[in-house]
Structures are given as structure tokens and as C-alpha cells.
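Here is subunit A:
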Amino acid sequence: MKRLLKGGRVVDPVNGLDGQFDVLIDGDRIARVGADLPASLAEGGEVVSLPAGLVVCPGLIDMHVHLREPGQEHKETVATGVRSAVAGGFTAVACMPNTNPVNDTAGVTRLILQKAAEANLARVYPIGAVSRGQKGEELADIAELRAAGCVAVTDDGHPIATALLARRALEYTSMFGMPVIEHCEDPTLKGDGCAHEGPRASELGLRGIPGVAEAITASRDILLAEMTGGHVHIAHMSAWTTLEAVRQGKSRGVKVTCEVAPHHFTLTDELLAAPIPFDTNAKMNPPLREARDRDAMLDGIRDGSVDVIATDHAPHHYDEKHVEFDRAPFGIVGLETAVPIAIDRLVHAGVVSLSRMVELMSVNPARILNVPGGSLAEGQPADITILAPDLEVTIDRARLQSKSKNTPYDGWTFRGGVAATIVGGRAVFVNSAAGLAMEAEGA
Partner candidate 1 sequence: MAVVMDADRISRALTRIAHEIVERNRGVDGLALVGVRSRGVPLARRLATALKTITGDDVPTGALDITLYRDDLMRHQVGPQPLVRKTEIPFSIDDATIVLVDDVLYTGRTTRAALDALIDFGRPKVIQLVVLVDRGHRELPVKADYVGKNIPTSRQESVQVRLLELDGTDEVVLDRPEG
Partner candidate 2 sequence: MDPTVAPAAPLTGLRHKDLLGIAGLTPEEVVLILDTAEAMKEVGQRAIKKVPTLRGKTIVNLFFEASTRTRTSFEIAEKRLSADTLNVAIATSSVTKGETLVDTAMNIEAMAPSMIVLRHASSGACHLLARICRAGIVNAGDGLHEHPTQALLDAFTIRERKGRIAGLKVAIVGDLLHSRVLRSNVRLLTKLGADVWVCGPRTLIPVGIEALGVRATTRVDEAVEGADVVMMLRIQLERMQGAFFPSLREYFTTFGMTEARVARAKDDVIIMHPGPINRGVEIASEVADGPFSVILDQVANGVAVRMAVLYLLAGGAEHETAA
């Protein structure tokens, strides 16, 4: 079937487009992008006239999510995770291997892909473990994982245990051009910390995790990437010192990329004290840091040091979060809040252009993971996100599609939202509030 998206602002940085263009979809592919395409091109199909102000861009890709399946299906499943993803405007997600069992074998990878195929909403790119069982002892079967469909490796949840193992992982993956995604954290400096080490944690009597705990591991891995020629991708960067290490690495030509989660460029550890003191939805790892760190993340996004915005979507069941702060698991859901936050706090706030936001959330994740997408070029899969940059969105945890509702943004209002998510030419999500005359097509 053909579908012509008429009248939107197309933002497609890879192809240098930012203006009024029409997009013709033929089946699961993009057939043409051009000004004033005639409706006749969609003959036998559908012409969708976009209300003024909507933006058509390459489908957004969240390269850091936890889908929890297999093993922790009470928090999230592949099916609920991708439903959350498309509701949040993401046409693809890359899922972390810290499941139970760990995604360290092709069998687990295939299971995830099979579940994703059954759900048939967003594309799912599994990420394999660096080490068997994520135990930090011996390398997992990385080539087999890659063959089964893994696009990167990580021991996320933990850092790669030793410098030696990180070296081997970078060397080994460099054979396939696969990135090693690193959860940067020195475990001895982290200790049993549960909040950013600073005046706020000191005052609240929460054990601290210093920003340097992250920067130390990042620095280690950047040096190792330099030595080995491997590609290290720094996950969920939160500390200004880490950003400095990344900048230095980039300036020396090291293959280092990095991502920042929306909460780390919007929130600080002030959220630990108010409005809800000791709110476990303010607990994530890395922790919400100080204003200096938060502002550094914005600077890094502004000046191009930051490559990717990824959510670190970490669903946890209500019961698990409804406990004492230090006993609660780390993490918040992020798939359905990322776009409103990014448009409001980055684009409307003047930090970056919409085009740059599309790079951060679509082009660069596709490039880093070597997956299709990030472009509206003819012949590309028709993975498209339609944004409504002026739509007022109030986050309501009860209406999240994710199985878990652990968000600190409940009740927050942002300007900017998702109008529709199109995966392989199929409108898998349509936001009725955006005034788009298009029907969502179920899986």
C-alpha cells in the first residue's frame, strides 16, 4: 500500500533536508521525498494531510533500553516494551543483555528477536553480553551473538570488570566493527552508594556515588579504545568529568561515542529532597547529579560532544520501588517521556535545533549500532516518527504503555510530543491528541 504524507516539515539531516516536503511511502519502504508531490502518486493508497506544525523525521532509535525479557516479565516484556517504544515515538530500540538468563548466547538473542517479531511494533536490536553471564571473567561468544542478531556488546548494569577484559572486548569486537557499550562505574568508589555524592546526599544521609567513579572507568576504556582501535560507547553519561574524558578522547581521534539520558540533562539531586523526599523514582544509576553536571550534559549536547540521547528505560514493578530508598532498585522508565523532554528542554530551550535532535535520537544511534534507519532516503525502510513540537503533553504515569510506571516526571507538562510512529510503512502508533487523520494499524 502507498501512503503520501503531505504538508509536513521534513527534518532529515543525513539528506540535508529541513523544510516543507512530502513523503511517499510504498509498502515498507520510503519511495520519494519531495516538494508538493502529487496525490496521484498514492493512487490506491492513502493521502495524509499533516496539520500545520508537524514534523516528519527518520524514526527515532533508543539505543539503551531494558526490556526485562527473559526473566523479569513482571517489570516489562518485549511486547509491552515495544508498545511503550512506539507510543514514545521510537521505531527501534536496542535492548540490554542483563536479563535472566543473560543474553550471552545466541539462543537468548533469538528468543528476544522472536518475541519482537510476535509483538511486531518497534524493531528490536538485542545487545549481547561482553562476558559470559556478565560475570566479568571470560568473553561471551560475541561472534555467535553477532550472527544471531546482536548489534553491540555490554555488561550494562555493571562495568566490564577488569581493564584486561575491557581490552580483550575492544580488540575482539573491532574485528566486526561492533561497539562495546560501557556502563562506567568504579565499583569500589560506588560501594553501596545509592545517590550522587554531594551536599544533598550528605544532608539526607544517603551513601554517595561520586561522579569520578564514572569518569575513572570511562577514562580507562577510552585509553583502551585508543590502544586497541576498538569502539567504546559510553552509556548514560552523567558526570562532567566523564564528558571531559570523552572530549579529550575525541580530540585525539579515539573511537569513542557517548549517550546522555533525558533525566541527566533535566534533573539534579535536588529531586531527592523535594517534592517527595526520598522518592525512589529519583533513584537511578548513574544517579542524578549536581547542577554542574546537568549543565555540562547540556553543554555537551550543544557543542556536539554528545552523540546520542538514549533513555536507559529501566522498568521496575511498583512493589519493588515502594520500599526504603536504599533498598529500591535503580532506574526509571524513559521511552514515553524522552521526546517531550527533548523537544521542550533541548529544542524549545534553544540548546539544539530540531535537526540536531534528530541526529541525537535517530541518525547517530543508527550509525553507532550499524543498523538501518536514521535517513529518509529513497529505498530506506519506512521507519518514520511524526513529531508534534507544539503539542502540550502532561505526563500521566497511569497512561504509560510500559508495564512499569516508575517515572519522576508524573504530572510534568512539556511542549512537544509524538504525533505518530510509523514502522516499516505501518502506522503502529497514532496520537489522537495531535489531530492527525490517520488510523493506527495494530500488530
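Quick note on selection: all candidates are chains of the complex that A comes from, given by their letters.
By our rule, a contact is a pair of C-beta atoms (placed from the backbone, for glycine too) under 8 Å apart; a residue touches a chain by one contact, two chains touch by 3 or more; residues count from 1.
From a predicted model like this one, the values you see are computed outputs, not experimental measurements.
Touch between subunit A and the candidates 1 or 2 in this complex is found for 2 only.
Of all residues in subunit A, only 191, 197-208, 210, 273-274, 276-278, 319, 322-327 touch candidate 2 in the complex they form.
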